[in-house]
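Please read the structure below before turning to the comments.
All protein chains of the complex are present and in place, except for one that has been dropped.
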């Protein structure tokens, strides 16, 4: 499975589309245990990514993700901006300037990105954050994009009973239990968009 | 019909009681075309009157009304304070220091008081104010206390279709039509209390 | 509607206790209901006294201090104070040069201040009065109690206060106060009604998707109800209402005033639209004040006041003032 620059551009495209469609839901999730802005943050960020990619036409998969990551950092703000920005920027750096990659290459890149998120935010699995969708997704990526998407979705749903220990939701203590983490939900969207990027070809 | 100091004390007492009972209604009327305080204003005023009369035990009908009027002026504020204060103070002055009066004497006193209200506030019949209950009441007083009460009540109800030309309600223009004037409603209460003051004897 | 209070009956007294605790530079008499600058009376200076119903904070108590009011008389919520308060205030601030009463044009305020003026003069205090009636929403004053006094009060109190501070005699301070009052126009818009402590529920019903144009500051409904408008549309309607009444021929002092429940973020955005509307109509803005100054409890909405200002008024506006709510130059 060759994953070329086109694939990564289509991925970012699918992310922008899906985040736009689900923005309201993400904001609702954030209203319950956060500050009701996650959907708007993600939409603003991926709209900026779409513009930046169109303007700069990066030539390699690594350049696509690095640019997307930098753009998220410069346009999102909040916790999600630096974290998702780091995810993509680190993944992009890992891809180097090769003209294309394959599934193991993508997996290594995302693993590096997720590691960057964990280092930056200091969260671990089970803290009820985006990591609870991202970590299982990277694991499952061995089995293909669809498997990763399913794992991410499941990971997001599984944040429901968890007690938040990072981010705004942690202020709520016990009252954070029973709600899905908005960042985990958006991570599941981004991973699912990988599948669409293939289909869109 | 002799109206002695006891009668005027009982009148003020009945006013305090009735205003307290109807305060919420008066405030509701004021909410519709004013600022939602008339009931509270009247209650505060007559509570103060009750205290003042108990403390100073005025000896004549004139002294009762003069003290009540001064107390309203010092405790009510708003439009109602000076107007009702003037009503009672002028009526009290008219009664002089006679130990008692009769129906014509009461009528002359109230006529003087109502005249004071008209001068102070510059309103005329039909402007949708307390005068629309007070003026017919003074006229009807010739026929006795009950007749005055009936006339005042009717006068208050008749303010409903009027367009307000004085007080806060005038700011509403056409929108003041269809509501009963709160001051006319409280005036009707005070006149009706005259009847109770006889009955309480 | 929930309120951060003890019981409705003690709201004004509680607030005065809280003012006393926060402002050692003021003398607050909780039982007499007076807020007086601590160094009153200032010998030889005209004393400025204002007052009105509570619920419009920081008006008037927040404007007591050097360069503005010498005393404020807070009434019950939305109920003008009683003459006893004003008489005491006049006595407390008369430094021998007389006292100016700044009166907002409402029947209650006018009647009570008139009575107080008579009583104070009986006690030997020279009293002048200025009536503030700046609200253009009250159109036909021959068939009404006349225009309401709203945001213009702030300009009258600040500028007359500065004149008194400079040592102007009573007739001059009163003349300037009247000139300011004549130069001010206001118009207000409500997005929600307010809730008085005594009533405990909104004073009128304003459904989602509607607003009231031409409101006052006492929780009374306005003159016209319309479907919801954008900040830009509201600014245009407001500025048009103002300019139809008075087209300024000099630069204006501008007050973009919150009614109490509208966040400052929105007020600044509204100011941007008001400025755009004024610019488009050729009105020059010399100074701008944005914030909650003449409020109506928790009402959401805003009012716009302008004061056409010649050099002298501008200089007096810029003069030092030191109060709880307005402060500069000292």
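By letter and in written order, the chains are A, B and C; residue numbering begins at 1 in each of them.
As a convention for this text, a contact is a pair of C-beta atoms (placed from the backbone, for glycine too) under 8 Å apart; a residue touches a chain by one contact, two chains touch by 3 or more.
Note that the structure is a prediction, hence the values are computed from the model and not measured.
Under the definition given at the start, what are the shown partners of the omitted chain?
A, C
Among A:62, A:167 or A:182, which residue is in contact with the omitted chain in the full complex?
Counting the whole complex, the residue in contact with the absent chain is A:167.
Which of these, C:105, C:153 or C:295, touches the one chain of the complex that we don't see?
C:295
What residues on subunit A make contact with the chain left out of this view?
Residues in contact with the chain left out: 27, 31-37, 40-41, 44, 73-83, 120-121, 163, 165-168, 170-173, 175.
Touching residues of subunit C against the unshown chain: what are they?
Counting over the whole complex, subunit C touches the hidden chain at residues 1-7, 10-12, 14-23, 54-55, 57-58, 62, 77, 189, 191-192, 208-209, 211, 228, 230-232, 234, 256, 260-273, 275, 285, 288-290, 292, 295, 297-298, 300-302, 327-330.
Keep this in mind: only the chains that are shown with their structure count from here on.
Touch graph across the chains, line, ring, star, complete or other?
Graph shape, chains as nodes and touching pairs as edges: none of the named types, so other.
Suppose chain centres are the mean of their C-alpha atoms. Which chain sits farthest from subunit C?
It is A whose centre lies farthest from that of subunit C.
So how far apart, in whole Å, are subunit A and subunit B when each is placed at the average of its C-alpha atoms?
Each chain's C-alpha centroid was found; their separation is 73 Å.
Could you list the positions in subunit A whose residues touch two or more of the other chains?
If we look for residues of subunit A contacting two or more partner chains, we find none.
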